[in-house]
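Removed: one protein chain of the complex. Kept in place: all other protein chains.
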Amino acid sequence: MASLIPCPHCGIRPKEEFSIRGDASLVRPDPESSDETWNDYVHIRANPRGRYREHWQHVAGCRRWLVVERDTFTHEVFSVSDGAVRPWETSR
Amino acid sequence: MVHQYADRHTLEGLVPADVSAGADHLAVAARQAIVVVLAAPGQEAAVAHLLASDEDLSARFSAPGEWLVISGLQTPELLHQALAALLGDMAHCIDQSHGRVLLRLTGLNARAILAKGAGLDLHPSAFSVGQSANVLCGHISVNLARVGDDAFEIVVMRSFADTLLHDLRDMGRAFDLTTAFLA
């Protein structure tokens, strides 16, 4: 795991300021979706070697949920961005 | 029955009031007005601008669109009213004057003391006067602001203040750090 995470809001911080939730590519399904879709969303996780996008929260800092793209093998961090794509920000 | 209630500082009895400050000193604010300002979605920049325009206010960044606004002059009620008037519908203002404790660490070794707890780079080129951020200090999340070359202010949640005080005293032991309530 990376030792230092560049938080887009707070700067470079040690990993103990963060907590990890997991796969950031999951999209919460529509409530009417099939059992299988929901089962995949809630229970099924890949454990990839290599590039992985995860949700990390900067709990001891800005408390924002971030998307950390990292390599699970080399531990390299490629990018860290805010987890929310907010409509009023994209419209600017 | 008397209905006047004493406001008890959580560090009362743990910090002397009458110690003369050493070269490195930790001052505990006896009273403070602290209001959390949450910009309404989309109003972040406008709120930041308004907060910066008032010289009596010290707005500490804690998250995008979120600040701890501190005033040494006003009561919590007056600060809350002033901010509500200044920001109107653009922000939500929440009084946290009782929920936070303000500490001020000064001295040539202030940076060295903080480096024992906080992992962010405190070199002036990385964290300059006027900057602030939420940061983990030991086990405790605090808001840290650089208010001078060798002066930092720390805002901590009230329930953690006792432990943080202990930690800071430990961290400052090598430098004979003194602590006292701010007169």
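Note that the chains take the letters A and B in the order they are written out, and that residue 1 is the start of every chain.
Note that in this section a residue touches a chain if its C-beta (ideal position, glycine included) is under 8 Å from a C-beta of that chain, and two chains touch if they have at least 3 such contacts.
Basically, contacts and distances are computed from a predicted model.
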| item | value |
| --- | --- |
| Undisplayed chain, where the name is taken from the UniProt record, one of "Amino acid/amide ABC transporter membrane protein 1 (HAAT family)", "Sarcosine oxidase subunit alpha", "Phosphate transport system permease protein" or "Cytochrome c-type biogenesis protein CcsB" | "Sarcosine oxidase subunit alpha" |
| Contact with the hidden chain (one of B:4, B:20 or B:53) | B:4 |
| Missing-chain contacts mapped onto chain B | 1-10, 36, 38-41, 65-66, 76, 92, 94-100, 115-116, 118-119, 121, 123, 126, 138-140, 157-164, 166-167, 170-171, 173-174, 176 |
| Chain not shown, touching residues in chain A | 1-4, 12, 14, 19, 21, 28-29, 31, 33, 35, 38, 41-43, 55, 57, 59, 63-65, 75, 77, 82-87 |
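Going forward, only the chains that are shown with their structure count from here on.
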| item | value |
| --- | --- |
| Distance from the mean Cα position of chain B to that of chain A, given in whole angstrom | 30 |
| Chain A-facing residues of chain B, complex | 41-42, 62-64, 66, 119-121, 126, 133-136, 141 |
| Residue ranges of chain A touching chain B (in the complex, touch as defined) | 9-14, 16-17, 59-64, 82, 86, 88 |
